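The block underneath contains the structure these notes are about, expressed in structure tokens.
A protein chain is absent from this complex, but the other protein chains hold their places.
Think of it as A, B, C, D, E and F in the order they're written, each chain with its own count starting at 1.
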Amino acid sequence: MVKSGTLILEVAARLLVPLQLLFSLFLLQRGHDEPGGGFIAGLVAAGGLALFLFAHGRQALRALLKVSPRDLIGLGLLIGVLSTLPAWWWGEPLFTAQWWRIPGIGLEISTPLIFDIGVYLAVIGSVLTAIIALVETDRDDVIR
Amino acid sequence: MIGMMWNLLLGLGWLLLTGDFSGANLLTGLVFAYLVLALVQPRIAALSGYAQRLPRLVAFVGFFVRQLLLANLKVAYDILTPPWYMKPGVIAMPLAARSDFEIAFVANLISLTPGTLSLDVSDDHRVLYIHAMFLGDEPALRRSLAELERRALALFR
Amino acid sequence: MNPAVTLPLLIPLLAGTLSLMAWRQPRLQRGLAVAGTGGLLIAGGWLLHRVRQEGILVVQVGAWPAPFGISLVADLLGTLMVVITGLIGLAVAVFSLATSGREHQAFGYFPLMHLLLAGVVGAFLTGDLFNLYVWFEVMLVASFALLILGGEKAQMEGAIKYVTLNMLSSVIFLVAVGLLYGKLGTLNMADVARRVAMLPGDGMVEALAMMFMVAFGIKAAAFPLFFWLPASYHTPPVAVSALFAGLLTKVGVYALFRMFTLVFPHSPGYTHQVLLWGAGLTMLSGVLGAAVQFEFRRILSFHIVSQIGYMLLGLALFTPLAVLGGLFYIVHHIIVKTNLFLISGIVHRLRGSYRLERLGGLYRQRPWLSVLFLVPALSLAGMPPLSGFFAKFIVIRAGLEAGAYGVTAIALLVGLLTLFSMVKIWAEVFWKACPQDVDTPVPVARGELWLMMAPVVGLALCTLFLGLHAGSLYDLAEASAEQLLDPERYIRAVLGPAGEAAP
Amino acid sequence: MQQAVLAGFVMAGLAPLLHRWLGARTAPMMALLPASLVLWLLWQWPLIAAGETLLLAWPWVPALGVSLTFFLDGLAWLFALLICAIGALVLVYSGDYLRDDPDQPRFLVLIVAFMMAMLGLVLADNLVTLFIFWELTSLTSYLLIGFHHEDPAARKAALQSLMVTAGGGLALLAGLVMLAQAGGSWSLAELAGRGEAVQAHALHGPLLVCVLLGAFTKSAQFPFHFWLPNAMAAPTPVSAYLHSATMVKAGIYLLARLHPVLGSSDAWVVTLSLVGALTMALGACLAIRQTHLKILLAYSTVMALGAMTLLLGIGSRAALAAFVVFLVAHALYKGAMFLVAGILDQATGTRDLTGMGGLRHRMPWTALVAGLAALSLAGLPPLLGFIGKEALFAAVLEADRLRGVILPLAFLAALLTLAVAALMVLRPFFGAVRETPRPPREGSPAMLAGPVLLVGLSLWLGLAPHGLEALVTATVQGLGVREAAVHLTLWHGITLPLGLSLASLLLGALVVRHWEGVRVWSARLEPLMALGPEGGYAAVMRGWLRLAEAQTRWLQNGHLRSYLVMTLLVLLGLVGHALFVRHGTLAAPVPSARGHEAVVAALMVAGAVTACLMRSRLAAVAALGAMGFSIALIFVLFSAPDLAITQLLVETLTVVLLALVLFRLPRFAILSTPLQRLRDLGVASLVGGLISLLMLSVLGGEQLPRISAYMIANGLPMGHGHNLVNVILVDFRALDTLGEVIVLGLAATGVFAMLGLRPEDPASRREARAGEGGHG
Amino acid sequence: MPIVILLCLTLLTLALGLVFLRLFRGPGLPDRVVALELFATIIVGIIGLLAIATDIALLLDVAIVMALMSFMATIGFARFLERGGPRDD
Amino acid sequence: MIEWLVVGLILAGTTFMLVAALGVVRLPDLLTRMHATTKAATLGVSLIMLAVALHFGEVAVVARALGVVLFLMMTAPVAAHVIGRAGYFVGTRLWSGTLKDELRPHYHPLTHRLDSGLERPDEPSDPTPRDPP
Partner (left out) sequence: MEPVMAVIIGILFAAAIYMMLRRSIVKLVIGLMLLSNAANLLIFVTAGLTRDAPPLVPQGMSAPVGAVADPLPQALVLTAIVISFGVLSFAVVLVHRAWEVVRTDDLDHLKETDT
């Protein structure tokens, strides 16, 4: 069978994947103000990781990610659901946005951002789960 | 050392991308860059001594852009005129580049240069197979490819 | 602010995500399965209590005022459905503890189940059309995944039809929502209802109504849009079948009730006439389909279709009694149909087949199971004094009082044919002697059997209770029909007394 | 009283437990319940005799008009008494009859449940409650007929009886609802006084038809009589109780009960008289052909049921009185005969008349009881049956309508019944002794007690009929006749009815003499019978199953395409109709496209069409990709950057997925015929056209202001975001987004499960399980 | 200036059309993939032009994502080819 | 002045991209077509992005425009290499005017091994690829 990636692709992936991941974080962070957001960012990240998968194979991706993508789905969804809850603390309806400004640096944290992070993780997890599962079937093919 | 370089670089890239040159944003960028690097660290090839090579880099970019423009015109001309002047073929180019990164860099540069296209590297990494569009003067082509490789490698050595 | 309304949605969501994260710990998943569904039932009960006391409860998600954000609206109908969802969820969860294999659990059985329930509850509680679409999709994708769990050939075949036709339905729904937004500029159902009333005699509104009818008609498995159901419901693991049989089509029915009482109640002479024809033909073609089946679950699947017809009949007649009857029917049918599927699962577990000709002799082997089968089966056929009798009686009475003799005659005939089917199962599975050439029964552990029987007994008791004490559900259905037929109340509850945002 | 009935149901449920404790004594113990009810009823007798009624209110679902209220008048009292008394006897009897049957507990459950249902039926004041008990009797009857459930014939007979009676029951339900509608009440007591209002109501016709259907099916009237003989598959006590004394009389009870409401209309009189007379004659004719003891009795029951219907149809005071007498007489002798049949059956092991003979030596008591019962059946003095038959003839002779038709039929029935009665006694007990499968022995006291009591009563009432007068009077009052009391005597003097009796006696004797000949002769009519109602039933069953199969094969044909086409045609029909017929004119907006926009739009179409035309799958995927990119460009052109990004990312990943998935699948092949393609193209174009029209209609019609104006105004001040789309996604409509992500997660889980769980490949399954157990 | 941009936009969309022609004609899958790749690249250019024409800089974000991600489609197709998918498919 | 420069860059960029499109239609085989797409189109986009950078003249926009160019230059050759290689190895026919093909003899279709032609005879036939340091 064909090796997982060519030398050129492997090197390109090593350079591009950090770039793509960084870019995805960038999209995530500023999504509230400019085009982007958790979903788009998640897709970019997942695309980048898929590139890594194609270039370096499953084991390398596993080593890179350190968690199973399936965990990411659950984690992302959990973060998303939990981000709706702080509103209750203030006696407001579900999903009411809460904004906290960290004094000094002027950094803003908000439940919509946390929600978006949840979306981001869940999207990465979902896309990667599917793609990895599909790549696995290739392996089955080899075995057969 | 290399990690810090990359970190700074990516952090600055962050600044550029966001276009918001505040301290807080730099911090954000550096933190994100750190996170990314921490994630991919074990897999990054050597990039030592990046800073000293900046002048060479500028010179190289100039050289490359000139090549790009000239050769592009040549291809464009052939496309726009009815008969084909091209004499394409696949040639093997022995590589001076050694590390994976160098090889990939050279190969991609060659691909970007009009008239040549990297097809693949041999399994022992010694030869780059190139599809060339104008093989009319093969020795000249080989010379210019070698020149390109030399200048590119000079960036890292 | 009003946790009663949001808890039924949050509990399955949390249970689902947690058990999605716990995919390596089957024990935790099993615990979460019971806790989550039980919690849903309790939360639903609490909500029902509150809604009965305080009237329609509304939560503006994100604290955005009514037509701008998404409203969660708990009226009696929605809440009643939530409670039933909790009940069915719990029953199926307990049953699954015994029947869902380790593989299924490792591949997400329980998270899928929780999130399916979340989708169902979301659909019942949302007061926003697009949000309804989203919950429909949650439910649908969860059902896709559950449907293929196991990967058998039949599952794949069924799933292709199920997925295609349901996607078509979703797209029709989506297109209708898109057109509706273009026309009316809003998505909040109460607001939509208000604005529809502002465009009297606009044929576009009726065209939209018809699009929604087709979209939900597919989901509800009405004639002649039901094909996906008999093609697939008998293929997945039986607990999944039971969950689907009880809940999924009823969400479509719910949506029809919601749309055609709240949003499009203005030209019943046209829309509800179409529904009436649909209801009659649904009853008839479903029961005819069942008559020629010789597989336990397939018979039951076709009967889902025919029973949907009764519910639609209630809506189509559009008198207070008829709507009440439709609601009564929904509740009754969910419980009964789930139970029948669960029983088919026990039979399969005991005898290793769903095919009637391979079954038999169960009366001798398990007399109590036989009695337990008779309760839902006869209830389904509308035999007194079980819940199904009252359901059918109300609908038929409403039909006769509304002068819809043809459809009522069909309803009566279908009742008889349903009885025929149930008796066929009874005779073949329980009464008939066990065929000679069938393999010896698979031994079943006692604990496993108890886990399977517990929900069956519980649901049978519900059926008995709803029959012998039909007044309790009748009052509830009456109150909720009253709410449904007075859409102004819903609109006021959601938009505030003045209808805050005048367009 | 209601408590007693409910307690009865509970007791029925507990029968298996009781049987575990009490063993063989269970049945007699349980007979205490009906016995005590008999006492209670007798205690109420003075009240009833005084012409008063008892109303026991008990609300159930008041809003629905359903109550468990009981209503005791003469009619109800008589029926209740018969049910409880014969019920107690049958219980005692069956304790012995089924002594060795392991299924005795089930029998007890069912028979007691039936008894209570029957009791509830005759006592119910509420139409719905009446119906509930009515259906319960059908149901318990089904379970009892199928008692020997491993026998296919029993199952078949049970199904047949259920289909006929429950089918009639559903008609009855409709009829009762209409009755309540017409009469404005659900209470029988109230309805009794509203006969005129009901008969004047527009629904009178249909409700009469429905009610009669219910009553006729239940009471095995022509043409629904066929199920009753088949029901003889049940154990004999069941036949005695359900299929002669009680259940089949539920229909008769209903007719009697509704007589005051519906009884005065022409339709009622004509229908009941005709159907009753026909049933009577037919029952008797069919009885004479039988050699099977129980079936012969069953047909004679059909005959009796017909007679009762006929009497109710005639409806005169005399007819009603005759009805009551006949009812009582029949219950007594037929119950006794069935019990005797059971004794014979158990004693000899056969039920075939031609297989028995000379049993009077071995079974003298049985023979005596049988003889007396047969005398009553034959309508011979001095038994009650004689009075009943005389009254019948008298009533028929006085009938206002159709006398010419019903009199011959009644006469024929009487003479044949006489023959049947004679055969019942002569064949088994007299003549030469015949070898039977089992050596015959006398029935046990418990088993003989019932028949002896019944026959004794028959004899006593026949000799002293005035004992019955008060009861008949009270009952007739319940039937709506409020005139003077009824007089009964054994000897009326030489009257026309007596003459008819004598004539029938002579002719009956002739038939007995030539019984074999009659049977042989009637056997030639067998092919004709196949065309009869039972053949009709079979044809209907076959027919609807065939119809079902045809419709299912046509609709649920397995072709996804046809499902899609059907669905789309429905969409087209409904929406198109609404759009064109209800909408009227369409106002289309004027197009204003720029050159490059038009080109991009055209590229979208080109991409879609190319994807359709490509023979190669991946080429189609590439074309889809181009279309997706074009859509992204449209989004850019029309101010939706977020959408554009999303679209192109999704498109890219979709292409990746497709490329991962498709490489193993085969290439496209053209599988449809040109005609099919043309048809599909037609459907597709119609749907496309409809969508375009809908869009144009929305775009060109009146549009209301958008709620998004609020979002645009408040997105930054309150949502703290500059990107309004994102503010909507994570704040205004965050719930949607949550759902959307859940969808994605679910889809991924589904994909994972699909690819991981492969039953066709156990190795991969093991592997997948091992794999996900590890790091992930 | 607007006329130039409009002209260039039209030219570029026509270029898209040309590329689509190649995508349609094939003949092999690699040819189509190359066409698709070029299709995406031209769209990046179009977006640049639109940004200038409308003075909306953030359209460039779309271009960035496209530049960074659209080649994944090519990678996917290449993987298909290498895994033994028929090249004329 | 800047406006004219922008116009010029736009026109040049458009021309190059049009040329690339024409090339992909006109050129005779896969590999020659890829020359047109990889280079002319990249150049065209780069020129347009330059125009964008000049037009806006803000740091953030310039950075983004350069980002587009950079990313394109990083991805385009990789994509070209991957598809060109795949296309070549699955046997796309070369144009009849092709002069020579030094790759074909060194490629083993069954094992997918690609020799360099420089191996010494004593070297193992299956070269171990060097791991990245």
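Heads up, the rule we're going with is that a residue touches a chain if its C-beta (ideal position, glycine included) is under 8 Å from a C-beta of that chain, and two chains touch if they have at least 3 such contacts.
None of these values were measured; they are calculated from a predicted model.
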Using the touch definition from the top, which of D:L274, D:V486 or D:L568 touches the missing chain? D:L568
Out of D:P46, D:P102 or D:P666, the sole contact with the unshown chain comes from D:P666
Looking at D:H148, D:R434 or D:H722, which residue reaches the missing chain? D:H722
Going by the touch rule given at the top, which residues of chain E touch the chain that is not shown? 53-54, 56, 58-59
For chain C, the residues touching the chain missing from this view: 130, 133-134, 137, 140-141, 144-145, 148, 151-154, 156-161, 163-164, 167-168, 170-171, 174-175, 177-179, 181-182, 187, 227, 230-232, 234-235
Using the document's contact rule, name the residues of chain D that touch the chain not shown here. 553, 556-561, 564-565, 568, 588-594, 597-598, 601-602, 604-605, 608-609, 611-612, 617, 620-621, 624, 627-628, 631, 634-635, 637-643, 646-647, 650, 653-654, 657-658, 661-662, 664-666, 668-669, 671-672, 680-681, 683-685, 687-693, 695-696, 698-699, 706-708, 711-713, 715-717, 721-725, 727-729, 732-733, 736-737, 739-741, 743-744, 746-748, 750-751, 754-755, 758, 760
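Criterion: only the chains that are shown with their structure count from here on.
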Quick note, more Cb pairs in contact for A-E or B-F? It is B-F
How many Å are there between the centre of chain C and the centre of chain F, using C-alpha atoms for each centre? 57
Between chain B and chain D, what's the gap in Å when you average each chain's C-alpha atoms? 84
Averaging over Cα atoms per chain, report the distance between chain A and chain C in Å. 35
Numbers and ranges of chain E residues touching at least 2 other chains: 12, 14, 16, 29, 33, 35, 58, 61-62, 64-65, 68-70, 72, 75, 77, 79, 82-83
Residues of chain D that contact two or more other chains, please. 641, 645, 649, 652-653, 656-657, 660, 731, 734-735, 738, 740, 742, 745, 747, 749, 752, 754, 756, 772, 776
Considering the complex alone, what residue numbers of chain A touch chain C? 70-71, 73-75, 77-78, 80-81, 84-85, 87-88, 91-97
Quick one: which bits of chain F touch chain B in the complex? Just the residue numbers, please. 15-16, 19, 22-23, 26-29, 31-32, 34-36, 38-40, 42-43, 58-61, 63-64, 66-67, 73-74, 76-78, 80-81, 84-85, 88, 94-95, 97-104, 106, 113-119, 127, 129-130, 132-133
In the complex, the residues of chain A that touch chain F are 2-3, 6-9, 12, 15-16, 19
